[in-house]
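A single structure is presented below for examination.
One protein chain is absent from this view; the other protein chains keep their places.
Chains here go by letter, A, B and C, matching the order in which they are written, and residues are numbered from 1 within each.
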Amino acid sequence: MKPNPIAQRIQSSFDQQDFMQTLGAKIEKIEEGKVIISCNFQESLTQQNGFFHAGVMTSIVDSACGYAALTQMPEGKDVLSVEFKMNLLRPAKTPKLIAIGQVIKSGRTLTVCEGWVYNEDQSKLLCKMTATMIAVER
Amino acid sequence: MKPNPIAQRIQSSFDQQDFMQTLGAKIEKIEEGKVIISCNFQESLTQQNGFFHAGVMTSIVDSACGYAALTQMPEGKDVLSVEFKMNLLRPAKTPKLIAIGQVIKSGRTLTVCEGWVYNEDQSKLLCKMTATMIAVER
Amino acid sequence: MKPNPIAQRIQSSFDQQDFMQTLGAKIEKIEEGKVIISCNFQESLTQQNGFFHAGVMTSIVDSACGYAALTQMPEGKDVLSVEFKMNLLRPAKTPKLIAIGQVIKSGRTLTVCEGWVYNEDQSKLLCKMTATMIAVER
Partner (left out) sequence: MKPNPIAQRIQSSFDQQDFMQTLGAKIEKIEEGKVIISCNFQESLTQQNGFFHAGVMTSIVDSACGYAALTQMPEGKDVLSVEFKMNLLRPAKTPKLIAIGQVIKSGRTLTVCEGWVYNEDQSKLLCKMTATMIAVER
C-alpha cells in the first residue's frame, strides 16, 4: 500500500502543533474533505464543573476543519483559520471527544467548513462550528 | 479594605477551571462588566508555526467574557457560554496574550459580551470575539 | 382532514410580518422541527450585480429557522432570534430562493437551528446559517 501524501502532510503539520499534544488530541481519520480528531478526558482539560472546557472542543474542531480544508488544497499551500463560530449545545460530560471537520464549499482562496463535536459514542452532539479557512503559501 | 465578593467568586471559579492552569492563564483585572485574563507564551501552547494556537486565545477570551457577564449577575447564579464567534486577525506572535471580555448587553437570562485578544503591549489586536452567555442556577 | 394548529399559528404569524410580503416570500412546508420558505426573484430585491441581496436570503432563512423552532414550542410561546451567523457561499443567481430552517437542539429557553438557502432546484447551496432562538411569552 503506497503512502497517502495528503495524510502525511496533515499528520506532520499536526505533530508540529504542540498544543495538540498538550491536549492529548489525535487524528482518527483523514478523508477527502473530512478529518476526525479525538481527545481523551483529562482533569487538566476541565472547566469549573469538571467537564471538558469549551476551549478544548474549539481547539480540536477548528483543527479538524482546517485539515479538512487542507485535503483539498494543492501541494505547497497551508491553511489558516479566518474566523469560526461555535454553538455549545450540551455539557461535555464524556470520556472522549470526537471532533469532525468537513468542507462544505472549497474555493481557490477561501474554504468554508462545518465542524461537530460529539461524545464518545457519537450519540450526543456537544457543539457545532462553522469556520472559514484561507489558503496561504507555506 | 473589604474584600470584593464578586472578585472572590470569579477567582474561585477560575481556580476550579483546571484548563486555565494548563494554559498558565491568570486573571489580571475584574471590574463591573469587564474582566482581563493574560497568558504567557509556552511551547506547549503553539500551533504549527510556533505561535499561540487559536484555541488558546479562544479559551481565555471566552473565560474573560463569561466572567465579565458574571460580574453583573445576582449571587447564586453561574454563567455558561451559549455560543461565540471569533475573527482571527493576526498571527499571535507575542510573549503574552491579553484577553479582555466586556458586557455589551446584560439581560435577566442572556448577556452579550465582546472580547478582544491583544499582544503583550496591547498595540496589536489579534482576535475579536462576540459571545452570548446564559445565566444558570449554580 | 383536520387542520394542523402549529401550521396555522406559523402561517398566521408569517402573515403578520409585512416584510415577508415586501419580499414576496411564502411558506412552502412546515414539518416538526423544519420549515421551508421560498422567494421569487424581483428586481426590487437585488444587490449591485443584479443577484438577490444577502439581506433577502438572511431574512427568509432567519424566518425559516425561527418558525422551525416554533414548531417545537408549547402553545402560548413565541420565538425571537438571539443571534445568527451567515456564510455566503455563492452569488445568488437564481429565479427562486429556497430557504430551509431546521432545529438541531431544542431546549426550554433556547433553540439552536441551522439554515440553508439553495437555488431554485436545490442543486447549489448559496448560504449557510446557524441561529439561536429564544422562547418568549406571547
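Rule of thumb we're sticking to: contacts are C-beta pairs under 8 Å (C-beta built on N, C-alpha and C of every residue); 3 or more make two chains touch, one makes a residue touch a chain.
Remember, it's a predicted structure, so these values are computed and weren't measured experimentally.
The chain that is not displayed touches the following shown chains in the complete assembly: A, B, C. Touch with the chain omitted from the figure is made, among B:Arg9, B:His53 or B:Lys85, by B:Lys85. Counting over the whole complex, subunit A has residues 82-83, 85, 109-110, 112, 132, 134 touching the chain that is not drawn. The chain not displayed touches subunit B at residues 85, 87, 89-90, 104-105, 112, 114, 125, 128, 130, 132. Annotation for subunit C: contacts to the undisplayed chain at residues 13-14, 16-19, 21-22, 43-48, 53-56, 58-60, 62-63, 78, 80-88.
Throughout what follows, only the chains that are shown with their structure count from here on.
Homomeric contact subunit B/subunit C: same residue numbering on both sides for over half of the interface positions. Centroids built from CA atoms put subunit B at 22 Å from subunit A. We define each chain's centre as the mean of its Cα atoms; on that basis subunit B and subunit C are separated by 33 Å. Under the contact definition stated at the top, the residues of subunit C that touch 2 or more other chains are 85, 112, 130, 132.
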